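Showing chain A:
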Amino acid sequence: MLGLLETGSGFWSAIIWIVLVLVIGSIVIYIRNKGEDSYKKNTEQDKPFISGNPEESKESSHLSASHIYWGFTEALKGYYNPLVKMHTGNINDYSSWIIVIAVIILIMVGVSG
Partner candidate 1 sequence: MKEMSRIVKTVTNFVYGFIIIFGFYIIAHGHLTPGGGFQGGAVVGSAFALLLVSYGSLNSTKFLKKDIFSLFESFGLILFIVLGFSGLGITFFYNFLANSGGWFGNAAVIGVNPGDMNTGGVIPLMNIAVGLEVLSAFGVIVLTMASGAEFTKKKEKS
Partner candidate 2 sequence: MIGNLPYVAVVIFIGLGIYTLMFKKNLIKIAIGVVLIENGVNLFLITLGYRKGAIAPIYTQAPSGQAMVLPTPQALTLTSIVIGIATTALILSVAMMIYKHYGTLDTDEVRRLKG
């Protein structure tokens, strides 16, 4: 059959996947449409709830890139600090890394026999 990719322990077919997504999706939409009917458009239910605080304007509420995943990088500070320090941008370090790695691999290949 078209699109059947053998992976050794199973198979993958994008076409079957799409058909399945369509079928399951339509079932979900069907169930969803049968559900809660107390929702009404353009009432208070549409407005965001920020613990009673007034909503900020759209322009000032855009989150810029440096704030995204702030907590992630803060939690992994011990990992990130040395890693960023490693990327010095100094050309001497670039060539040193190549030479150090070359020596290590030479030793590994030489010793392994």
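One rule holds for everything that comes next: contacts are C-beta pairs under 8 Å (C-beta built on N, C-alpha and C of every residue); 3 or more make two chains touch, one makes a residue touch a chain; residues count from 1.
Basis for inclusion: all candidates are chains of the complex that A comes from, given by their letters.
Keep in mind the model is a prediction, meaning the values are calculated, not measured.
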item: Complex member touching chain A, one of 1 or 2; value: 2
item: Contact set on chain A toward candidate 2 in their complex; value: 84, 87-92, 95-96, 99
